[in-house]
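Report on the structure given below.
Here the complex is missing one protein chain, while the rest keep their positions.
This part shows chain A:
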Amino acid sequence: MAEVKSNKELFNVSVSPHIRSEESVSKIMWTVNLTLAPAALFGVYHFGLNALMIILLGIVSAVFFEWAVEKIRKKPITIKDGSAFLTGLLLAMCLPPTLPAWMAIVGSFIAIVVAKHAMGGIGSNIFNPAHIGRAALMVSWPVAMTTWSKMTTSVPDVVSSATPLNILKQQGYDALISTFGSASNMYQAMFLGNRSGSIGETCTVLLVLGGLFLIYKKYINWQVPVVMIGTVGILTWIFGPAGFLTGDPLFHMMAGGLIIGAFFMATDMVTIPITIKGQIIFAFGAGVLTTLIRLKGGYPEGVCYAILLMNCLTPLIDRFCQPKKFGVRG
């Protein structure tokens, strides 16, 4: 009869597969943090102590809020996975260096508590938390959020503390060039980060290097930054200040928060479409909206709102961009 052994040595059982790759959420998050660090450190070097304060407060408060909410929600504490750290860091990097540092805490609160956990926590948020935090600060303290400092490392020719996009919006392209002395000076300053702007957005070269590393690690798809930045470049060139095809794409591609946005925000896997096809549509839409806001809108810069608006469309894009099934013709 039934001789079902009930011996002492019972082993773990679970559904297959029984081996997994070494990849993990925290590995991804910490790698992204690491790739952002050089540009953030450059921001501190470039803008001074208050920038450091904003970054530190942003990160510490984001991690604290994550811990507190998870405690209240009785969820496992996941502050070690680096995702709250990343939100705090990204938020701080998108804030002006002269902002009263405590406002970063408010921004982190909005980002973590409202944008992330009120939506269900990691993986469930619709909007990029860091950008929601920034947008909330923007409507709460519009003056503080648009006041820019002189840089500690300013080149002699750079007299204005306004961001290049501000100068462009208010005084026009010629004034922008004369601020930097010459067009080539301007490109060089924009490439190296020697300009006014948010703490972590100015140094194009470090941000691109960080982004390339993420592409190499396959943590982000190259199509997203290429399409988003390319779309802005092409559209700003076509619709130039002096008419058709008179724009300065190189300037626009390096200006404002486009580089950091395209490499680090428009690639936030939680809030963008899941297929590459969908991501390309997303990036294209974000590029179009950025250009529209920059050229026609009231704000000098539009990356933040462009990405947030495209975040709304993510579920819809996903719906129409499912992968192609094996064994189905056409």
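Structural remarks
The rule we apply is simple: a contact is a pair of C-beta atoms (placed from the backbone, for glycine too) under 8 Å apart; a residue touches a chain by one contact, two chains touch by 3 or more; residues count from 1.
Going forward, contacts and distances are computed from a predicted model.
Looking at the choices "Succinyl-CoA--3-ketoacid-CoA transferase", "Peptide/nickel transport system permease protein", "ABC transporter" or "Ion-translocating oxidoreductase complex subunit C", the name in the UniProt record of the chain not drawn here is "Ion-translocating oxidoreductase complex subunit C".
Considering the whole complex, the residue from A:Ser140, A:Thr246 or A:Gln322 that touches the absent chain is A:Gln322.
What chain A contributes to its contact with the hidden chain is residues 1-5, 7, 9-25, 27-28, 78, 81, 121-124, 269-270, 274-276, 322-329.
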